[in-house]
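The complex appears here without one of its protein chains, the remainder shown in place.
In this document, chain identifiers A and B correspond to the written order of the chains, with residue numbering beginning at 1 in each.
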Amino acid sequence: MVSTTGSAFQLSIEISATMAFALSGVIAGAQKRLDAFGVFVVAGVAAFGGGTLRDVLLDRRPFFWVEHANWLWLLILLCLLAMTFMRRQHIPVTVRAIQFPDALGLGLFTALGTQIALDMHMPVIVCVLMGVVTAVFGGVLRDVFCNELPKAFYDHQPYAVIAFIGSLMVVILNMLQLSQALSVFLPATLMCGFRVVAIHQAWRLPSWQIEHN
Amino acid sequence: MVSTTGSAFQLSIEISATMAFALSGVIAGAQKRLDAFGVFVVAGVAAFGGGTLRDVLLDRRPFFWVEHANWLWLLILLCLLAMTFMRRQHIPVTVRAIQFPDALGLGLFTALGTQIALDMHMPVIVCVLMGVVTAVFGGVLRDVFCNELPKAFYDHQPYAVIAFIGSLMVVILNMLQLSQALSVFLPATLMCGFRVVAIHQAWRLPSWQIEHN
Partner (left out) sequence: MVSTTGSAFQLSIEISATMAFALSGVIAGAQKRLDAFGVFVVAGVAAFGGGTLRDVLLDRRPFFWVEHANWLWLLILLCLLAMTFMRRQHIPVTVRAIQFPDALGLGLFTALGTQIALDMHMPVIVCVLMGVVTAVFGGVLRDVFCNELPKAFYDHQPYAVIAFIGSLMVVILNMLQLSQALSVFLPATLMCGFRVVAIHQAWRLPSWQIEHN
């Protein structure tokens, strides 16, 4: 998560993407049969963990959820609504429904996270890493708190890899002195597009042929 | 854990509560058959993890255990004594013996953690969250390091929920401009009392009726 200084359009993408991240945590909590506190923490970590870790690493304050504390109330509301109305048979449709806003989040949060590190004059690879952390580590920390091997580490889906390449693109467009709007939103759009195609085409990363002689 | 600027009475509560938190880590270490280093880390995380995470999030230094480094020696001593004299048959009585000091810790650390965030002019929900983190996340991180799903996430006991409501009460009493003694220690006492009642009455949070149609 990053600061919402942008347009209403950007804000609406950020809200839907953050809610998608949170819902991935709600679903993980449902599958582990967590109580209300567990669901709230896991949803919160999924939604805000990536940006928070980035800001801890960059020693950057205030966090998004401190500056925009209303989002925490929204998160509580989302968890209460989910626990009141959501049933097991709703999980598959929810999983599908959050794919597109999740892809929007992948694009936007990666690009904004990279830009934040660039504005702090971090080295290229650190900027790329911060972009990836912003978009991917909410899900990683969600799985760690759920006592699961992080899905992002073994599902062989091009998710973090899309973030890596898109983040590198943000860095390069910045070096070319393009307008920030272009250098952030063009890669964000491309990442989102590639993620959607990757899901629909079921692209997989090559796996480590460790048994091969 | 928070800074001990208070009375000898408060200090004695803090010591007994911190030792109770540490002993919960020692017991977790025993159940996982950890070695001396493992027991020390898990006990230390259980005792100081919540306050440390709060201070990292609030960018606040020095940590309690840096300012009062003697407590770390005390923790090492506690672990060595436990590993020398504690046997499996002592675990159930220890679990019962730490319930009351643990409840004291829930009340006091939640209230003091909330007050710290209030003094830093954080938004209401962030203050509440910091109170909850202070009291609850030592146990959460203990379980994460023990490769267990955090008990606080699924045991359906009103522990974090008591912290949440008590923390909100600290915020409201502060808004009413009551003396800090009252606004911290009244909620602390109530949280402790409710926790004791919750244990004795075996109160459970309503669970998510996810299979219900």
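Descriptive notes on the structure:
The rule is short, and it goes like this: contacts are C-beta pairs under 8 Å (C-beta built on N, C-alpha and C of every residue); 3 or more make two chains touch, one makes a residue touch a chain.
This one's a predicted model, so the numbers in the text were calculated from it and none came from an experiment.
Only one of the listed residues, B:63, B:100, B:154 or B:203, touches the absent chain: B:63. Although one chain is not shown, part of chain A still touches it, namely residues 56-57, 59, 122-126, 129, 136, 140, 144, 147-150, 152-156, 159-161, 205, 207-213.
Residues of chain B that touch the chain left out of view are 29-30, 32-39, 41-42, 52, 56, 59, 61, 63, 65-66, 69, 72-73, 83, 86-88, 144-147.
Going forward, only the chains that are shown with their structure count from here on.
Between the CA-based centres of chain A and chain B the separation comes to 30 Å, rounded to the whole angstrom.
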